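Every protein chain but one is kept in place in this view of the complex.
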Amino acid sequence: MTSSLDTREEEAPALHTTCGGIEFRNPVLTASGTFGYGEEFDALLSLRSLGGLVTKGISPQPRLGNPPPRICETAAGMLNSIGLENVGVEAFAREKLPFLRSCGTRVLVNFFGTTFDEYVDCGARLAALDGVDGLEMNVSCPNIKQGGIEFGRDPTVLGDLVKACRAVVRKPLWVKLTPNTSDIVSLARACADNGADAVSIINTITGMAIDVRTRRPKIATVFGGLSGPAIKPIALRMVHQVRREKIPIPICGIGGIQDGIDAIEFLLAGASCVQVGTQSFVDPASAERIVREIEEHCRAQGVSDVGELIGALETGK
Amino acid sequence: MTSSLDTREEEAPALHTTCGGIEFRNPVLTASGTFGYGEEFDALLSLRSLGGLVTKGISPQPRLGNPPPRICETAAGMLNSIGLENVGVEAFAREKLPFLRSCGTRVLVNFFGTTFDEYVDCGARLAALDGVDGLEMNVSCPNIKQGGIEFGRDPTVLGDLVKACRAVVRKPLWVKLTPNTSDIVSLARACADNGADAVSIINTITGMAIDVRTRRPKIATVFGGLSGPAIKPIALRMVHQVRREKIPIPICGIGGIQDGIDAIEFLLAGASCVQVGTQSFVDPASAERIVREIEEHCRAQGVSDVGELIGALETGK
Amino acid sequence: MRYFDARVIENRSLGGGYFVLRLGGCESLTGSRPGQFVMLRGDWGRDPLLPRPLSLLSVAHEGRADLLVKVVGKGTALMERSPPGSRVSVLGPLGNGFPVPSADVADLLVAGGVGLPPLFMQAESAGRLGMANGSEMLYGARTSRDLVLLGEIRALGIALRLATEDGSLGRRGRVTDELEARLDHWRAAASPRRLRIMACGPREMLWAVGRIAQSCDIECYLSMEEQMACGIGVCLGCAVAARTRPYLYVCKHGPVFPAAEVMAYAPAASTSQSEGGAQ
Partner (left out) sequence: MRYFDARVIENRSLGGGYFVLRLGGCESLTGSRPGQFVMLRGDWGRDPLLPRPLSLLSVAHEGRADLLVKVVGKGTALMERSPPGSRVSVLGPLGNGFPVPSADVADLLVAGGVGLPPLFMQAESAGRLGMANGSEMLYGARTSRDLVLLGEIRALGIALRLATEDGSLGRRGRVTDELEARLDHWRAAASPRRLRIMACGPREMLWAVGRIAQSCDIECYLSMEEQMACGIGVCLGCAVAARTRPYLYVCKHGPVFPAAEVMAYAPAASTSQSEGGAQ
């Protein structure tokens, strides 16, 4: 707002972007699990200034989550093991959606199940709700039938899951990939081949921390998901690997974004939009600030449309 | 030294440890590529105070390495793409080994090849050298025959490589695993099944960073290896995953260790010894300090033998 | 609840690692309730990354807010070194706070170590309502060095009883010993006012206070701590096992809980005692 006063109107860089069938005012979304259901942040930043928000992951039924301690800090990051606690589809529709419908920004609902059927059921029910602009499928959940291995770790399992959900979801369907893989490209390809509209890269990386005095894990479930600036180089690499292989669906880049420069790194690496996660804890107004910083960067570098940045990395090859 | 004056002699905790067929004065080694060939650190700390050191990776022939820029800093970490530059076996034996023979600590030589035969050749020649206490095989090198995929990424390829080297190496043979995998346990098992004496966990994680002004990667080769405190939670998790599965060979823990507490986290997670890498750049005397801090922790916690800590994590299971 | 920049206007060391950080620019904290807290972060880069939860010690006119902090790690060490003029980000006021003082209730405010701030503010608020002299504060710590702001507490007009584990000031023993003694006294005195306990301090102390209150059937509120990331109920990190729901959140449903709500999952007395004693 303030910055548009500094310069003539016509110079304002175009920030809108399209990703996975959804048009966004600008490329900055907030990440699942770090922004609640939006409401709590209404007093802290202008939701209308954001490209969009992604809700906490929803499952068909409410879930209780894991015992505490659930989080701990690490070097430039944090571990969490919330255990996918959430209110369930019904309570979401009843209690959270009314606010989201009028919050003034795009709403993606992150969802998951513990079985194939739960995924399909959950996707179908959420997609039917008014006020939901799109779905983001969290495939980093333990597949009980496969000995607890994440659904999203095997390209074949993942492809089947995407196909099944795609068949019932008539809204934009994004798939959020797990970084606990040696081959992110195959996972992205499995999504593209089975009808996903976009891939979100990345979810948290499995990690752990130990309290040496008590000799116990700092997280009750032993392992937790690592997020924050620490993982940015890994996330950026995965985004670029997928982009380089010309997988034919767009990418939403996630992982350790703290400021506009970080966000632009993801755009250059090939993301069409980004999500801000842990940084919303560090600085609850950061997502709005990041929009401003991207705009300032565009002005300073003479970029008239943020789309020019997407995939514009020069590798000299 | 100083601290042993504070307390009666008999209270000094026993720090020696055995890992992969080598006895160490204490569990603190320095990591390959971050400690040169030892000589440079002679003026900065007491080499005799260390458990051991691991040399820069050696290949059969000298290698030039990658074009600059080769390193950049990231949040609580750094990326490097040195390109495995080294002096080669011959020059190593002639120019570096004489110093190492008399440096007063255990010497492991890190080595690699670009083909199966090069690995075997390199391992055999290094193992034959007097003054080499053991070998650490770096399998995070691109396998040209397999389209540049790291040798160490596929358990079958890795197992074959370990077997081939094992046949010619009559000294302790450690294998340093790549973290760019969805299944560290299978990699460790392939090593154990094929005669390795220990596994070193972990090497750097592939990452990237972008200079948004020039739109170029900050590392000339686009991708580089992430190291430093940022990766510690991931490294610790992998060590513990391998330990939990009762793979029958010991683990050397590596990744982001900055102080004695970090080192003890690795011991509790299941490592028999640790390596200090990037921290030697942050604080060149850190390895010696870490030995002291481990000793202090043992005293404070009434641990009479550091061996009591190995794998002593209590997960309540 | 607001998110804003404030400035350190005074940083007063109390010795023993304790210090009072006086912030200016905290107009949005006016009207905060005792027991509420803020998430605070200095201008210190990424290490540490997350903001730190700190209870309000006192909130005055003209946007002044005081925090009492003890150095325990990186974040608090950086705060201790913040000179006047330093910029800090503040999110608050957060959480629920203690029940308001009431004329027919005598409050026993039980503070352990750095658990003092919310009870200090509660006493201050009681004083403002003219109810301080009906209540008393029991304040315990390891040594006399850990008992801070004694003059300031007395100035609030509340009766103050101290306990130190080493006997260097007040009763030798735990603050819960003092609590039991005072409960005996109150029962003997047969005061017409109903008794109520509010406590903040180390977890073992809280469990002990909760058990005492339960055994005497006295209304009791405990201010809990958990690791926090967001402070506003979105990360779901600060869960505590509870009676009415599987988990409640310290930042959103607390930090102050009726003891019965959280005592269900407290360890048995013996364990906790020996754990505490092993230190």
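By written order: A, B and C. Residues from 1 in each chain.
As a convention for this text, a residue touches a chain if its C-beta (ideal position, glycine included) is under 8 Å from a C-beta of that chain, and two chains touch if they have at least 3 such contacts.
None of these values were measured; they are calculated from a predicted model.
Within the full complex, the chain left out of the display is in contact with A, B, C.
Here the missing chain is touched by one residue of B:Ile22, B:Leu50 or B:Ala75, and it is B:Ala75. Of the candidate positions B:Gly21, B:Gly195 or B:Pro284, contact with the hidden chain is made by B:Pro284. On the side of chain B, the interface with the absent chain consists of residues 33-36, 40-41, 43-44, 56, 64-73, 75-78, 80, 82, 85, 228-229, 258, 278, 280-285, using the contact rule stated above. The chain not displayed touches chain A at residues 75-76.
Residues of chain C that touch the chain left out of view are 44-48, 74, 78.
The working rule: only the chains that are shown with their structure count from here on.
Here the spacing of chain A and chain C, counted between their Cα centres, is 37 Å. We define each chain's centre as the mean of its Cα atoms; on that basis chain B and chain C are separated by 46 Å. For chain A, the set of residues touching two or more other chains reads 75-77, 228-229.
Each of the following residues of chain C touches two or more other chains: 46-47.
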